[in-house]
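Note that one protein chain is taken out, while the other chains of the complex remain in position.
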Amino acid sequence: MRIEVNGEPREVAPGTTVRGLLETLGLGQTRVAVERNRQIVPRAEHPSVEVTEGDRLEIVHFVGGG
Amino acid sequence: MRIEVNGEPREVAPGTTVRGLLETLGLGQTRVAVERNRQIVPRAEHPSVEVTEGDRLEIVHFVGGG
Amino acid sequence: MRIEVNGEPREVAPGTTVRGLLETLGLGQTRVAVERNRQIVPRAEHPSVEVTEGDRLEIVHFVGGG
Amino acid sequence: MRIEVNGEPREVAPGTTVRGLLETLGLGQTRVAVERNRQIVPRAEHPSVEVTEGDRLEIVHFVGGG
Amino acid sequence: MERDVLKIGTHELASRLFVGTGKYRDMDETRAALEASGAEVVTVAVRRVDLSAKGGESLIGHLLERGYTVLPNTAGCYTAEDAVRTARLAREILDTELVKLEVLGDERTLFPDVPATLEAARTLVDEGFTVLPYTSDDPITARRLEEIGCAAVMPLAAPIGSGLGIRNPYNLEIILQNAGVPVIVDAGVGTASDAAEAMELGCDGVLMNTAIAGAQEPVLMASAMRKAVEAGREAFRAGRIAKRLYATASSPLEGVIGSERS
Amino acid sequence: MERDVLKIGTHELASRLFVGTGKYRDMDETRAALEASGAEVVTVAVRRVDLSAKGGESLIGHLLERGYTVLPNTAGCYTAEDAVRTARLAREILDTELVKLEVLGDERTLFPDVPATLEAARTLVDEGFTVLPYTSDDPITARRLEEIGCAAVMPLAAPIGSGLGIRNPYNLEIILQNAGVPVIVDAGVGTASDAAEAMELGCDGVLMNTAIAGAQEPVLMASAMRKAVEAGREAFRAGRIAKRLYATASSPLEGVIGSERS
Amino acid sequence: MERDVLKIGTHELASRLFVGTGKYRDMDETRAALEASGAEVVTVAVRRVDLSAKGGESLIGHLLERGYTVLPNTAGCYTAEDAVRTARLAREILDTELVKLEVLGDERTLFPDVPATLEAARTLVDEGFTVLPYTSDDPITARRLEEIGCAAVMPLAAPIGSGLGIRNPYNLEIILQNAGVPVIVDAGVGTASDAAEAMELGCDGVLMNTAIAGAQEPVLMASAMRKAVEAGREAFRAGRIAKRLYATASSPLEGVIGSERS
Partner (left out) sequence: MERDVLKIGTHELASRLFVGTGKYRDMDETRAALEASGAEVVTVAVRRVDLSAKGGESLIGHLLERGYTVLPNTAGCYTAEDAVRTARLAREILDTELVKLEVLGDERTLFPDVPATLEAARTLVDEGFTVLPYTSDDPITARRLEEIGCAAVMPLAAPIGSGLGIRNPYNLEIILQNAGVPVIVDAGVGTASDAAEAMELGCDGVLMNTAIAGAQEPVLMASAMRKAVEAGREAFRAGRIAKRLYATASSPLEGVIGSERS
């Protein structure tokens, strides 16, 4: 199943949750926020929300800035 | 017939035109612009346009300014 | 015997030493410097140097300043 | 006869006057001032004053300056 | 040397000093000051006719007779709507497309209301006005006004009538480097050197009123401003010397008398 | 208005701009720049005649023919003795009592040697010279020079040829408030607004050379400086408006359209 | 003396220096500089996770562990929409209502887009954010932002990273006199005296990043900035002496030796 993460195409298994995706990406322990098709997915819903074909996700975190 | 000119009430005869009003006010020879109920009355129409009961007119000219 | 101290006339007994004068003035324990007729009298000589008729003395100390 | 003019050695005939020297140097018509051994030679005396062996002359004029 | 002309919209101007007509003691002083300033463009305000007043002498009559280019302003307007209304009335009075757009933010600073100024500028440009907007010294706003189609941008040097001079030459420099339309400093000039400085920065003109009308001798100050604007413009074109921390002699180093050196 | 004349010694001047004659490309440029500057007083340096050089065109001849007042300087002198010697030679060349006294402290800053300047000034005043001394912006030194009998004092605005402009207007202000002789800013002016600013402070004149001769277009800059000095002087006499942090409107507050206000 | 606390929204701060976390060589330098700065509030940016990169050391982990108050910014956003989106994401990451709002006008000046900043501020305030908006030094815009409900206003002193210092203290003064919320100078500070000057004007705080991170020795500069902000604040509270053109002696006039005077 094709989705887009941070502007790049990715293959994920059907039924993958946001939480699952984050773990796959090695971001299980990282403080991030996730936008799915421009809607924020609250952390609490990461385990339940499944990504679907064509979803565009943004996964962001904090970096040094002024 | 009551109208308002530059914020003050005035009595004018029915059928008074803008042009006529200006002359009454001694502004026949002065460069002014006239707004009638927030719509500009083009100079060309001053002789034809009649003021009517309750009209609110603004008569403005140029003064020194920076 | 008349002398002048800090611009004011004073009577002192003949044979008065600089040291004696300072004590008389209540300056025995104070850090001061003494000029006698525009010549500094070193502290070591205060006990020995006698003031003489007409001497002009300056007794100065430190005060707050910038 | 050796003299020095503006720091450089020169040969001149004995009996040469300041005026004569200036003419020799092509400065007859130029507004200059002459110092002879650090003493100014007034213009009026140029024709009469003779330069002598070892004289040090300065011949100056105006140039552009701020 | 080719003529140094300032083009604003369709107008070609030889004088880069724009002057206001407010705050003078009387018409004679106004006349004399305008004359001494050498200005070609003069600003006027739009106000209600005072119906109780006797006619008196006409400012506008004098200006037209002398051939000044009249620049109506929207001074005193605090909303885009009032400014647009005022501009339209001005055009109706004089059949001029010129307008000095002012939409003010508050009465203490008389600084512009930036969003409202942008909004009014859009409307007036659409209606065919030649818009000269009074604005802050913010380079972003200046560029937006140019993009909207204003014929010039007129950043303030300091608050209107404050006489503080050019408070932030850095912003003006940025505006100038990025502007494709004339930049005219409007407001804040206090004395001649302020006007010269603005021109030396590369500004295309200076607009002032209080600095002249408020001086102890307005006519003499008008002459000073005329010369200052010309001086600053010429200095800008002449190419000033670079600044150095140390000195460079103006007289020759060679041929100095005094043995220790020559 | 009564004529605004500057008196220095016995000299009465209408122009308050004094210009140097150094560093120009050639005599034509010198001529044109002096002309454009409107200056009446021009400075020259005293140097050894170059005996190897062909006569060439005479600067001094031109200056006298045009009726300029020639002000010889002692530029390049680092001791009171050399300066005095140079002044005497200058007087011998031209029978003028005028001298611009410079005794320099070092070659990098070309700042004056204050004690040596005071010493040379004493000697030259005693010998009947009309002494215009180049000095630092130190008010004490300026007063001493006046007490000695100098006809004017000429504090620097910044190092000679630096173009930094008036680095310390506060010192100039103090000098001006305490001076009984003309105060002429000498050195440091870089562009027109600097000259105007000096005059607005109340200075009686400005002397410059590099700012004009070193500009990319010296003749145009000379014209700019003429206008700037006149502008600054007129602004000073006209009485500028006071500075305020807040604004004051230049258009009437009454009669604005827009109901919420009228 | 009572504690001098700065309140922003519900936050009480003892340090008035806000620092960024960008541009440091590495985490060690970041750590040491933040430590030396004494700052309690530090800004961070929101960016996409680089999926190709190894985890590396976590900035945010360090900040939280040390108890810093994290202030997410919307740097890099050029529209109100992007800024709002970024703020929401930041809140989701950290459950913080704090946001440093930046909506930029262009990439060369990084000056704010005033209308877009106002629009984004409205939205974020409505959504319950504690909004600290980066803005120009325009007093009108500052007041609008306060009216909208921003918890502070953060006018720039000069362009971000320019190090030019306070280009227009007059505008800051006007902003301060009319502000009912804390005024924090954001951007443009170059060195310690700039920070002290901002505090002496009465600003409630200073935010900087490049001035520290870009110094040759960031940690030493961080210490300098900490002291400068404290010094400026204390000087503001201590009430400086008035400025005078002339001198006033600091040593007694009486009792000086030297006959001519005593």
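Just a few scattered comments:
Letters are used for the chains, namely A, B, C, D, E, F and G, taken in the order the chains are written, and counting of residues starts over at 1 for each.
Keep this in mind: contacts are C-beta pairs under 8 Å (C-beta built on N, C-alpha and C of every residue); 3 or more make two chains touch, one makes a residue touch a chain.
Owing to the predicted nature of the structure, the values given are computational and were not obtained by experimental measurement.
Between the chain not shown and the residues F:Ser58, F:Thr109 or F:Thr248, the one that touches is F:Thr109. Across G:His11, G:His62 or G:Lys227, the residue that sits in touch with the chain not pictured is G:Lys227. The chain not shown here is touched by just one of G:Asp26, G:Glu65, G:Asp95 or G:Glu254, and that residue is G:Glu254.
For the chain missing from the display, the contacting residue among G:Leu110, G:Val181 or G:Val206 is G:Leu110, taking the whole complex into account. Contact between chain E and the unshown chain involves residues 170, 173-174, 245-246.
Panel shows chain G; residues 1, 20, 22-23, 45-48, 50, 73, 75-79, 81-82, 85-86, 89, 108-111, 159-164, 187, 190-197, 200, 209-211, 213-218, 220-221, 223-228, 230-235, 237-258, 260-262 of it touch the chain omitted from the view. Along chain C, the points of touch with the absent chain fall at residues 5-8, 25-27, 30-35, 38, 40, 42-43, 58-66.
Note that only the chains that are shown with their structure count from here on.
Path length between chain D and chain E in the touching-chain graph (shortest route): 1.
Between the interfaces D-F and B-F, more contacting C-beta pairs are found at D-F. At the interface between chain E and chain F, over half of the residue numbers involved are used by both copies, so each side presents largely the same positions.
For chain B, the set of residues touching two or more other chains reads 6-7, 35, 58, 60, 63-66. Under the contact definition stated at the top, the residues of chain F that touch 2 or more other chains are 20, 22-23, 45-48, 73, 75, 85, 89, 160, 209-210, 213, 245-246, 249-252, 255, 257, 262. Screening every pair of chains for touch gives A-G, B-E, B-F, C-G, D-E, D-F, E-F, E-G, F-G.
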